[in-house]
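Only a single protein chain was left out; the remaining protein chains are all shown in position.
Right, subunit A next:
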Amino acid sequence: MLLLPGAPGLAQVAPYSVTGDAIEAPLEDLAGDAARGAAVTRNRETANCLICHAIPDTREPFMGDIGPPLAGVGSRLTEGQIRLRLVDPTRLNPDAVMPPYHRVAGLTRVDERFRGQPVLTAQEIEDVVAFLATLKDRKE
């Protein structure tokens, strides 16, 4: 069964264009806020990033190790590269485990409470991008 997103859902996903392995322009030209992004990243109800990733914060209990540790990600990747990996990692690797955080098309059997909505809004994506960009390697 394939659920096609309805028009309202599509309206909730910002248009973007991919250059190489990045989305260079901020979604909807929004400015990200790193402090808000840190809160989104830690939120165990919505984004739930820490179920799979560790961030450099020893006070966070029970962080997962399905994905790579996010320490230093702001040095490894540009903001544009981070943005694409959050929006829809299957554009880089069709077998990606990392969920698509700003996509509604082509998903199967989505719980009706979430149908037609991306996990994170364009603003939340930009906030998380801003936060991850601050996670630099120590030596810098």
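In this text, a contact is a pair of C-beta atoms (placed from the backbone, for glycine too) under 8 Å apart; a residue touches a chain by one contact, two chains touch by 3 or more; residues count from 1.
Everything that follows uses one rule, which is that contacts and distances are computed from a predicted model.
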item: Listed names "L-cysteine S-thiosulfotransferase subunit SoxA", "Spore germination protein PD", "Spermidine/putrescine transport system ATP-binding protein" or "Sugar ABC transporter permease YjfF", matching UniProt entry of the absent chain; value: "L-cysteine S-thiosulfotransferase subunit SoxA"
item: Of A:Val18, A:Ala71, A:Leu92 or A:Val119, the residue in touch with the unshown chain; value: A:Val119
item: Which residue of A:Leu30, A:Cys52, A:Ala71 or A:Leu92 touches the chain not shown here; value: A:Cys52
item: Footprint left on subunit A by the chain that the document does not show; value: 2, 50-52, 61-66, 90, 94-95, 97, 99-100, 105-115, 117, 119
